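Have a look at the structure that comes next, please.
Of the protein chains in this complex, all but one are displayed in their positions.
The block that comes next holds subunit A.
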Amino acid sequence: MSQASNSAPYDMQIKLLMIGDSGVGKTCLLLRYANDSFSPTFITTIGIDFKIKNVDVEGTRIKLQIWDTAGQERFRTITTSYFRGAQGILLVYDVTDRRSFESIRNWISQIQQHADVHVNKILVGNKCDMLDEKVVSTEEGQKLASEFGIPFFECSAKNDIHVESSFMHIAKAVKDRLKADGQGGPSAKTGLNLKPNQSGGKDKKCC
């Protein structure tokens, strides 16, 4: 279902959502990806923000609509109302903040409650440039991702490590799923897709 907007034509629109505890760097990852910029001086997200990025994934022109949410518990009921309709979710924690990693399980159960069943997910450990302060090991991140059968990346918005590849990975996963479901264009297959559509996480180390 291609749609043409006046400035940027695209073949497919994908809605992505970024969730995770306050201060893990969701906004920084998004700014790095969408604007290719990093500023150590960033501000708190209140409610919800969003950015658009047009990308080409294997010849498909995709308009990514990326929603960036407030991490604080108080906004939980508000942010979870945006889960519906999201096609991909980036779960973000901070490798220097163990609590943010421990919260991931809770975020996953929020997804199970509020998001679409087939939503693609990806686990992202941000701030991997801060080696001295890193308290969540790569292995732990990998283990959790494998447990839920989702891909895992360690990133640094600051040093621009694996940011682009994380977003591209989930964009491609969503694209492939939608195409397989027959929402992506003429070549799409029909019928039920019963095999798990997540490729159990690949080991992506960065630092």
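One rule holds in what follows: a residue touches a chain if its C-beta (ideal position, glycine included) is under 8 Å from a C-beta of that chain, and two chains touch if they have at least 3 such contacts; residues count from 1.
Here is the rule we go by: contacts and distances are computed from a predicted model.
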Query raised in the report: Which protein name, taken from UniProt, belongs to the chain you can't see among "AP-1 complex subunit gamma", "Rab-GAP TBC domain-containing protein", "VPS9 domain-containing protein" or "Nuclear pore complex protein Nup85"?
Result: "Rab-GAP TBC domain-containing protein"
Report summary line: Sole touch to the unshown chain from A:17, A:70 or A:157: residue A:70
Report summary line: Considering the complete complex, of A:11, A:97, A:129 or A:154, the missing chain is touched by A:97
Query - subunit A residues that touch the omitted chain in the full complex - result: 5-6, 22-23, 40-50, 52, 65, 70, 72, 74-78, 97-99, 102
